[in-house]
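Missing here is one protein chain; the remaining ones are kept as they sit in the complex.
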Amino acid sequence: MHDTIEARGAGAASPARTPRSPSIGRRILRALAPLPWIGPAIILIAAVVLWPVIEMAWTSLLKVSSSGKTLGFNGTRNYHDLFAETGLVSVLLRTVVWVVGVVLVTIVVSLALGQLLNARFPGRRVVRWAVIVPWAASVLMTALTWNWMLNYSYGVVNKILQGVGLIDHPVNWLAHPTQALIWMMWVAVFVSLPFTSFVILAGLQTVPQEVYEAARVDGAGRARTYFRITLPLLRPALLVAAIINVINVFNSFPIIWAMTKGGPGTKTDTSTTFMYKLAFVGSGSVGESAAMAVVNFVLILVLVLLYLRAVGWRGEAQP
Amino acid sequence: MTERSEGTEDAAPVVTPSDEGGSLTERSEGAGDTAPVVTPSDEGGATTVQSTRPRSARRGGPGRAKPGGRSGSVGRGKRAILAGVGYLVAFIFVAPYLEMLLTALKPDRELTASPTTFLPKHWNFGNFVDVWKAAPIWTNMQVSLTVAGAATLIALLVALPAAYYTARNRFWLRTPFLLLVLITQMFAPTALVVGIYREMVSLNLTDTLLGLILVNAAFNLPFCVWILHGYFSSIPKALEEAAYLDGAGKVKALTKVTLPLSLPGLVTAVIYTFIGAWNEYVVALTITSSPNRQPLTVAVPSFVTGYQEHWQYLFATSLIAIVPVVILFIVIERYLIGGLTAGSVK
């Protein structure tokens, strides 16, 4: 009832037929009225999403033994240890390359894909279905297939590349850090394309046809129409796609885990796998791992903010 | 909007009400409406309600202008090229899964035979039978289903009222709440795995399905709220009011008007959460240890360990897990685009 009559008046959450009543009791009741609606969401988010954030930040200040026993307060020691890790700088740089590279390539390719999926040709529906597949398939399983296809001795990639004469001998792709990283970035792009191109496709379909007709009447060329009209109109879609991709790609653990486990050493780690390995693989420094997680957290915040700044965000992404 | 590209352009009453008021502009363009699709347009707040026609209406008449392939005058040659490129793209996207299938059909010793062959010499369909005996994958599948299903249910039940209320009301908690949703959307379980497992240890929820369900529900909740909020906001109150004035009750107005109109948004939220939970790996890897409480993502890689590499089983199981989800996706593809439109535009 209340939501049908008023709504613009701030704080008017209580039933509209309630006369303006100054009584404190009623005010409190009115203030509490949203809670049955949004309370469960707040509780769930606070208990399961925010608690770990705090727990993690707190753990980064604790001394935790290799078998998980908390041995007391550690001050900033974990951060000192973390920054003393020899691999850290290159891991962080690699993370930036990983995120920026994968997201950039994904978006550029998706723009083309979106256009293709939006164009009309026989069998388009089937093509759309095919493009959806990597989205529906689990990322981990997709990465495992690529791992198998890139196998040194039995992989089809070596067979195909040898067949077309690009390489003479089989290459142990995943053993060389640079090659492995490039392949993993390709897999990351591969699994990000479906979502991104569908968001762009959805965006393309909100562009009113009249705009194109007007452009055509004005005699604008194809490229000009695209860059002057389509692209700007896709901005909101691109913004969302980019942010979601940055977050997903940054946190992309299964691809690296299924293909190289970040090895040899830390040479193909991103900060996400590095963080995991600090806690669960190497010497088991949970405190240091938590410190890495906090750094990650700041890093992704910075990445997203930088991105929003770069695209001149004005708040469209906010609901 | 979705439909325009599908070739079902003879769509019916297009209602474009403005967000605040109740003025309904009708542009009749044909007949035969079914479930209306609401697509919020970009900046303004103006909303287009347009009918969706069933798929049977494909290829109905000359093509309307396309953003990409301009209009009905597209030459046959150009379409052929587009189709060619399209099929190539389709092949690239499906190829890894094809290789998955071919490997899953190879007998054990052909996997490590050299030289490698593309096709199995002996088509060993038995792998798909044997795999059920080789590992308790039925149990793992039940775990995956339970976790994904329950997480989706919880996320939706919690997100719906919150999204609806914030879309319809202004109140003091609204901005803080939406901000919370927006920010926590950027949190991923992977990044917080250390915090999550320490919480699960203190709650005694390690190695339980409940722990997995809660994590998956909570981390997907913000996205659900976000998408649904965007959707509800785009549905003019006028429609609900109209139903209300027609004598429908409040609940009826919601269930008969608002929810059906937000179907694409609901579908998107459901799919997003379900897929997210179905594919979740790191948290399950960390907080579960009993084989009968591990989802498929954790169970599948264990077919290939140092001393036993059963790639054929690994991929057979992967396909068993992937195929139903792919079919699900294909079925809801049209809603997906509508849902994403709402999410991306708002």
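By written order: A and B. Residues from 1 in each chain.
As a convention for this text, contacts are C-beta pairs under 8 Å (C-beta built on N, C-alpha and C of every residue); 3 or more make two chains touch, one makes a residue touch a chain.
Here is the rule we use: contacts and distances are computed from a predicted model.
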Hey, which one's the missing chain according to UniProt: "Extracellular solute-binding protein", "Alpha/beta hydrolase", "Glycine reductase complex component B subunit gamma" or "Cation:proton antiporter"? "Extracellular solute-binding protein"
Please identify which of the visible chains the hidden chain touches across the whole complex. A, B
Missing-chain contact among B:Ile154, B:Val181, B:Ile275 or B:Val300 belongs to B:Ile154
Tell me which residue among A:Trp186, A:Tyr226 or A:Phe280 touches the hidden chain in the full complex. A:Phe280
So which bits of chain B touch the chain we can't see? 146, 150, 153-154, 157-158, 160-161, 197, 200-201, 206-210, 213, 250-251, 285-287, 289-293, 302, 305-308
Chain A residues touching the omitted chain (full complex): 1, 36-37, 40, 65-69, 81, 84, 86, 172, 174-176, 261, 263-267, 277, 279-286
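Throughout what follows, only the chains that are shown with their structure count from here on.
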Averaged-CA centre spacing for the pair chain B and chain A, given as whole angstrom: 16
Provide the residue numbers of chain B that touch chain A in the complex, in ascending order. 1-2, 4-5, 7, 39, 41-43, 63-70, 74, 79-80, 82-83, 85-87, 89-91, 93-94, 96-97, 99-100, 103, 111-116, 118, 154, 157-159, 161-162, 164-166, 168-174, 177-178, 180-182, 184, 186-188, 190-196, 198-199, 214-215, 217-219, 221-222, 225-226, 229-230, 233, 237, 240-241, 244, 250, 275, 278-279, 281-282, 286, 296-297, 300-301, 304, 311, 314-315, 318, 321-322, 325-326, 328-330, 333, 336-338, 340-341, 343-346
Chain A - residues contacting chain B, complex: 1-4, 7-13, 31, 33-34, 36-38, 40-42, 44-45, 47-57, 59, 113, 115-116, 118-124, 126-142, 144-146, 148-149, 153-156, 159, 190, 193-194, 198-199, 201-209, 212-213, 216, 222, 230, 233, 236-237, 239-241, 243, 247-248, 250-254, 257-258, 272, 275-276, 279-280, 286, 289-290, 293, 296-297, 300-301, 304, 316-319
